[in-house]
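Note that this complex is displayed minus one protein chain, with the remaining chains in position.
Chain naming follows the written order as A and B, and within any one chain the residues start at number 1.
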Amino acid sequence: MADSWRLTEIVAQLGGQLLGDADASISQVATLEAAQAHHISFLANSKYRTQLSGTRAGAVILGQADADATRIPRIVSSNPYAYFAKVSALLNPMPKIEPGVHPDAVVSRSAQVDVTASIAATAVIADGAKIGAFSIIGEGCSIGANVLIGSHARLYPRVVIYQGCVLGDNFIAHSGVVIGADGFGMAMDEGCWIKVPQIGRVLIGNDVEIGANTTIDRGTLDDTVIEDGVKLDNQIQVAHNVRIGAYSAIAGCVGIAGSTEIGKYCRIGGGSAILGHLKLADHVDIGACTLISKSILEAGSYTGIFPFDKTEAWRKNAVHVRHLDKLVERIRILEQQVSSLTGKI
Amino acid sequence: MADSWRLTEIVAQLGGQLLGDADASISQVATLEAAQAHHISFLANSKYRTQLSGTRAGAVILGQADADATRIPRIVSSNPYAYFAKVSALLNPMPKIEPGVHPDAVVSRSAQVDVTASIAATAVIADGAKIGAFSIIGEGCSIGANVLIGSHARLYPRVVIYQGCVLGDNFIAHSGVVIGADGFGMAMDEGCWIKVPQIGRVLIGNDVEIGANTTIDRGTLDDTVIEDGVKLDNQIQVAHNVRIGAYSAIAGCVGIAGSTEIGKYCRIGGGSAILGHLKLADHVDIGACTLISKSILEAGSYTGIFPFDKTEAWRKNAVHVRHLDKLVERIRILEQQVSSLTGKI
Partner (left out) sequence: MADSWRLTEIVAQLGGQLLGDADASISQVATLEAAQAHHISFLANSKYRTQLSGTRAGAVILGQADADATRIPRIVSSNPYAYFAKVSALLNPMPKIEPGVHPDAVVSRSAQVDVTASIAATAVIADGAKIGAFSIIGEGCSIGANVLIGSHARLYPRVVIYQGCVLGDNFIAHSGVVIGADGFGMAMDEGCWIKVPQIGRVLIGNDVEIGANTTIDRGTLDDTVIEDGVKLDNQIQVAHNVRIGAYSAIAGCVGIAGSTEIGKYCRIGGGSAILGHLKLADHVDIGACTLISKSILEAGSYTGIFPFDKTEAWRKNAVHVRHLDKLVERIRILEQQVSSLTGKI
């Protein structure tokens, strides 16, 4: 059970304007719908304001425009959702993990593990690797030779970092993440594929989080680069020599092909794919399941999906897609004929 | 080599009607094409009935309609494919695994492992976790704090279950599965992403099977829920707060975005994606590689894919997709003109 906090204590730490009973105290966050008296909830969007009337929450976080929409004890913030995230972090601190190397971990003598770091059972740290202050390496992680990991990093169980990669501070990787595997590079030679050695690294900035089973390949010659503040969801594939600009956020199951550069503050919808050797400007938003096949030089929102339908209707319509070119030609001919008829009458 | 079974023994265990030589015995299952005299095969669909004439199978399972289509010793069942599955399970029992904790496993003193359960080498069981009767935890699995696992569960090597998740009886997870990693939740605050703590759990019912490298995220506030009898293939991504209804089956590489609710007995084709905050009714079938972008309230089959073609033909046709709106306008004008011409003549 989380500790109890008075709203005044929360405002003292996080700012915001407190309205209503300042002595109200809460111990956990919840949705407006599920909240009870010991919960604090939030209203991030005025259009859901009617939900306020039904909630049993003990307190609520909301924006200036909704400040008077309820009498529940409340904190007014210019960014209620971000405020809510901070309150939730206060109420739900990460469980304390004892520093030190578990006796069932396997750590090379030439590795440097900060005394405040924690290495779990069955983790393996190779020669020359360096683990920064307060970082946590979960069970079964494999940290390759000469890998550098900053401070306050958290690697959940079964993360693999190949040799030579560099990870910044506050790095989070969820289970199954693989960083620095070989890029998909080969040359055809007399009917066989020859492997092109992948000698670049993966460089990751500060404040990056990577979701479960996401893979980021090392560069062929130069490095693959993930800039500060990038957030990657689960099961994303980032190919060799890609660069992802700072604070871009990418949803699950996206694939990014080799050498593509994504700008800063981009948002890529789940299941999308971006071909290789392209550039995306800053502030580009890509819809879900869209294939980006050429560079995008202008900020904005881009989409390309086939609208779904009842299968029978889809089949009837989709068959014409394969004949669109002929269809357009038929229309052109009609236009000529009609124009000619119009001239005759 | 599997043990030999007489058909009478099989029928005694599994029911069905035995026709032909009751003393025939078989020791393994095979396709009609590959079967030899010691194999039992099956015919699930009358339209493949001609395959019966060529088979060398020692016995065959078939439906009432095909009961007289061969003289091979045969078992007649109302559901030949399900009957076949049961026979195969009889002939191919899971290898026995010794109960007990391997000396190279790492089990917390506060974990409760049933004496009939088996914990393999290099598995790690955290504080307060509970492993039910006859459950098997494979090598390198990581079972987080306070995780509850029912009886007769089987976790193949390298499965990760994050803290607090609850898994039912007869649960199967293949290698690389990650259950309970943080959902993809964050708030933008002054140009940076702030993490929204993910404090919900993953709750999984009984008789659920999950394929290799599939990921199921924990809920943000409430729980992510997988109901009884759900079957998930490999490399599926289930986001936070999703609910999947009982007995739904989802093929490989599907992505389901946050807070979406899928009904019971749905079937989702491989590579499909379902956007967040949607509802799918019971008995909805989704074709492969289809993006579902709005709720589906009616049972039935739904599809939305771009039909493939030779690349040259595709290019010719696809270019018009970007001008469909103008094309429709040209048709509207033609209709006006023709109508006007018709009036004049």
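Odds and ends about this structure:
We take it that a residue touches a chain if its C-beta (ideal position, glycine included) is under 8 Å from a C-beta of that chain, and two chains touch if they have at least 3 such contacts.
Here the structure is a predicted model, which is why all the values come from computation and not from measurement.
Note that of A:Gly58, A:Gly132 or A:Gly176, the residue touching the chain absent from this view is A:Gly176. The chain omitted from view is touched by exactly one of B:Gly20, B:Pro99, B:Gly128 or B:Pro307, namely B:Pro307.
One chain of the complex is left out; on chain B, the residues touching it are 28-31, 34, 79, 81-82, 84-86, 88-89, 92, 95, 102, 104, 120-122, 138-140, 156-158, 174-176, 207, 209, 211-213, 229, 231, 233-235, 247, 249, 251-253, 270-271, 288-289, 305-312, 314-315, 318-319, 321-325, 327-328, 331, 334-335, 338, 341-342, 345. What chain A contributes to its contact with the hidden chain is residues 106, 122, 124, 140, 142, 145, 158, 160, 162-163, 176, 178, 181-182, 184, 186-189, 191-197, 199, 213, 215, 217, 221-222, 235, 237, 239, 253, 255, 257, 273, 275, 285-287, 290-293, 300-307, 309, 313, 316-321, 327, 330-331, 334, 337-338, 341, 344-345.
The rule we apply is simple: only the chains that are shown with their structure count from here on.
The geometric centre of chain A is 26 Å away from that of chain B, both derived from CA atoms.
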